[in-house]
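Have a look at this one before I ask anything.
Only a single protein chain was left out; the remaining protein chains are all shown in position.
As written, the chain order gives the labels A, B and C, with residue 1 at the start of each chain.
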Amino acid sequence: MTVRAAVAGASGYAGGELLRLLAVHPEVEIGTLTAHSNAGERLGALQPHLAPLAERVLEPTTAETLAGHDVVFLALPHGQSAAVAEQLGPEVLVVDMGADFRLQDAADWEKFYGSAHAGTWPYGLPELPGARAALAGSKRIAVPGCYPTAVSLALFPAYAAGLVEDEAVIVAASGTSGAGKAPKAHLLGSEVMGSMSPYGVGGAHRHTPEMIQNLSAAAGARVTVSFTPTLAPMPRGILATCSAKAKPGATAESVRAAYEKAFAEEPFVHLLPEGRWPATASVYGSNAVHVQAAHDPASGRVIVISAIDNLTKGTAGGAVQSMNIALGLPEELGLPTIGVAP
Amino acid sequence: MTVRAAVAGASGYAGGELLRLLAVHPEVEIGTLTAHSNAGERLGALQPHLAPLAERVLEPTTAETLAGHDVVFLALPHGQSAAVAEQLGPEVLVVDMGADFRLQDAADWEKFYGSAHAGTWPYGLPELPGARAALAGSKRIAVPGCYPTAVSLALFPAYAAGLVEDEAVIVAASGTSGAGKAPKAHLLGSEVMGSMSPYGVGGAHRHTPEMIQNLSAAAGARVTVSFTPTLAPMPRGILATCSAKAKPGATAESVRAAYEKAFAEEPFVHLLPEGRWPATASVYGSNAVHVQAAHDPASGRVIVISAIDNLTKGTAGGAVQSMNIALGLPEELGLPTIGVAP
Amino acid sequence: MTVRAAVAGASGYAGGELLRLLAVHPEVEIGTLTAHSNAGERLGALQPHLAPLAERVLEPTTAETLAGHDVVFLALPHGQSAAVAEQLGPEVLVVDMGADFRLQDAADWEKFYGSAHAGTWPYGLPELPGARAALAGSKRIAVPGCYPTAVSLALFPAYAAGLVEDEAVIVAASGTSGAGKAPKAHLLGSEVMGSMSPYGVGGAHRHTPEMIQNLSAAAGARVTVSFTPTLAPMPRGILATCSAKAKPGATAESVRAAYEKAFAEEPFVHLLPEGRWPATASVYGSNAVHVQAAHDPASGRVIVISAIDNLTKGTAGGAVQSMNIALGLPEELGLPTIGVAP
Partner (left out) sequence: MTVRAAVAGASGYAGGELLRLLAVHPEVEIGTLTAHSNAGERLGALQPHLAPLAERVLEPTTAETLAGHDVVFLALPHGQSAAVAEQLGPEVLVVDMGADFRLQDAADWEKFYGSAHAGTWPYGLPELPGARAALAGSKRIAVPGCYPTAVSLALFPAYAAGLVEDEAVIVAASGTSGAGKAPKAHLLGSEVMGSMSPYGVGGAHRHTPEMIQNLSAAAGARVTVSFTPTLAPMPRGILATCSAKAKPGATAESVRAAYEKAFAEEPFVHLLPEGRWPATASVYGSNAVHVQAAHDPASGRVIVISAIDNLTKGTAGGAVQSMNIALGLPEELGLPTIGVAP
């Protein structure tokens, strides 16, 4: 089976990463590439690393240019996917890398995004309980946000196993590509190199309700999340430091056992040997998730740390992984599991 | 008054930063510089940025070489200060930049450092309640650790004002100079650039008991700390993201008021305007502390974030600030309050 | 003597660096600060590192707001200084940190900047032969470009001593702050971290005629320059690798002697001991210039490498140094000679 794939939003970071992966996917043929303000330009001028695709000309994002593909990836700004998606037929697999269809609660959407809720699609984080069944054969996929990917994979086993209380505290560091390619002064290299800085403090980040949704589902109860994202001086990567109060009876052994069980069969999740902790450099450019968990008796907390590449597993790699499942292809097809290090 | 100052451990990062500051301090004359394995070498070969002192020759660290100074700074590995200090007379001001005399509890020292406790000296964090009185006229000063400096200044106002519960969760990112100048593979530029990684997870970091000591004193009760340090891809800086459950009745206004009150007269602490958050780049090379606090009703937590330069306010600048107080000099003398940015 | 100084263009990188220096200059009182699109804002929102000046409000750049100062610094985009300067009286010291008055040849200006030439002012690179005499007492100063500062100081001694042929090859690496604070996609942190890239290849960079002007003056003959600037993944610093064919008779000894003679009395130029080479980290945030020269018999070339901080010695520090001379103050007043390292 060769599937023909279009990418809407090929000039940005998510679209560029997706093309890096699709270009070597053995069952994918890259079709139309579209852009908004860059329509008409050659891809090589915008994504110089994609040399084999350098001569491709970007087309405008319309129903016509996106027609005739088996799969359409939408790498568009939040709130723009719904209008495009409804013009694509039900037989086309639509993979939305934006936020439009991630949330189940319309009120959450309206509070954090300020527009009408477009709906909810099967959620493209296959490692969550029940996710693969929902993705198999689906024609619509909502790719998770990068922070929710890192945080949900870090904490869902502890919640699913009933090991922690329902108040999670999360501090995550992200590389700058998570903020996109639109030029802004605070994202200049001069500003970010040599600097760590927080943003969206106090639950203001739009990824917060998505984390709560995932962790609450795992816990079977409403989980409260204190989420502080920080911008780190690196292009890629998320390190999520997550913790919650241990429930009575939780031990180092029961924590370890829960994570071993949760990830035993996962092709992309690497639970590190005890005593070793993840580093974002180890997953640079790969679809892997590195995780470690510990129980700290002195503070009474379970601490779980995960590392992902925000553009690969956190966005484009997760999208391809979910596409593979939806199409009935081997889940790992075309996806790197080894990072580019050092 | 001109004081003659010796620096034991002039070849390392703390010693180098101290010399950068002392070289422009209007009341200090730099005397003997000592080192261990680098004794006999010229400073310029080891600290090329200290060009005006390049021809200085490092001497061995002995009672003889350190004699004849008004102030002796000890920038030695942990556990080595006590033996040197006891050879220096009671009339000499000894400023220990190591950990030896920071902790009040001998059991804590033994647990985290594995040797006999040498004692407790006046603690060189002048912004803490009562600290200036203990430092004034003192002949012995224990300079705080870099993480405890950032964390204690972030959280003590909330504890002193009774606004938060006694369980603090802290995730801090540090530049690599905090790990010192001894060559280790995991600190190579190839390893740290582009990477965030945790270490000492689960309360294992030696700075944990020092934080607990400071916060418990402010709270008037034993505070529990979950502390996770992470290594960030930058040479300097600490960003400490601290939070604790708000006590009933705490509000955004009461939190703001507590911090305004705590820092109103502080020359080095800059409480940012509401809504703006610290960045380590803003304090690069300065003795300033930038702080912001917020109350998040959704998670029920008070979140406080501070940024310091680990080598300046976190080590050598804090040492000079405390020296100024001990000697009766203006507290800000010779200390930069503006960072080198961008 | 206390001089009252205004800064036009206080919201950019050059203006910010200037304020960092002026804030601790013992003879300067900071007066009006102006900006263009940021007029009306508080400085703290734009330059968070300048905490002691955070409450200062930026005014528009007009003859009225700039009136009543002893010194006016112009940190404006190229081509805008002349119009402002002509409104300032002849009794005011005007220090232009832009390019408008650097070039002697009007044709060069028109070719590289595309507008009418405004004139030529005394050139603010005091280390060049004859420069101090022209600056002393002057009321107008043209601050050199950052690259010409690094390159001219590296090569003028070899040309002045007649040691090299008249074709210089220069490859320089610059930190990103040299490109300014206006947001552009190719200057985003995501783009520049981990990347070296050239620009303005083939003599297209506007600093080329300024280098030729300086080196030709030293040589007493027209010097040809091949100049390739590259963007390096760091916020600050220039490393200029310069070489030229050795003239017959030039030796390692004669090269060394020429540089020792040229810089023997220079307060800011540090000729490194033989065998050691400059690093930009050693001059971070300082007004120092580190230089080394060598003669390579195998290739027949003299190679000279210099390191500066592009914002300090390369812009704002050089401006203050020249101001000191013009006003009859000690040349080193208020200027750091020790970099912030590591």
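Following the convention adopted for this analysis, a contact is a pair of C-beta atoms (placed from the backbone, for glycine too) under 8 Å apart; a residue touches a chain by one contact, two chains touch by 3 or more.
None of these values were measured; they are calculated from a predicted model.
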- In the complete assembly, which of C:L187, C:L239 or C:L311 touches the absent chain? C:L239
- Which residue from C:L155, C:A179 or C:M193 sits in contact with the chain not drawn here? C:M193
- So which of B:G15, B:G124 or B:P235 would be touching the chain we can't see? B:P235
- In the whole complex, what residues of chain A lie against the chain that is missing from view? 13, 16, 20, 23-24, 44-45, 47-52, 54, 177, 181, 193-194, 235-236, 270, 272-273, 276, 279, 281-286, 288, 290, 336-342
- Residue list for chain B contacting the dropped chain reads 13, 175-177, 179, 181-185, 187-194, 233-235
- Against the chain that's been left off, what residues of chain C make contact? List them. 167, 169, 171, 173, 175, 188, 190-191, 193-199, 201-203, 208, 224-226, 228, 230, 232-237, 239, 241, 243, 245, 277-282, 284, 292, 294-296, 298-301, 303, 305, 307, 342
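Basically, only the chains that are shown with their structure count from here on.
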- Can you name the chain whose C-alpha mean lies closest to the mean of all the C-alpha atoms? B
- Between chain A and chain C, tell me the centre distance in angstrom, where each centre is the average of that chain's C-alpha atoms. 45
- Whole-Å gap between the CA centroids of chain A and chain B: 37
- Query: Residues of chain B that touch two or more other chains: which are they?
  - Reply: 193-194, 235-236, 279, 281-282, 284, 342
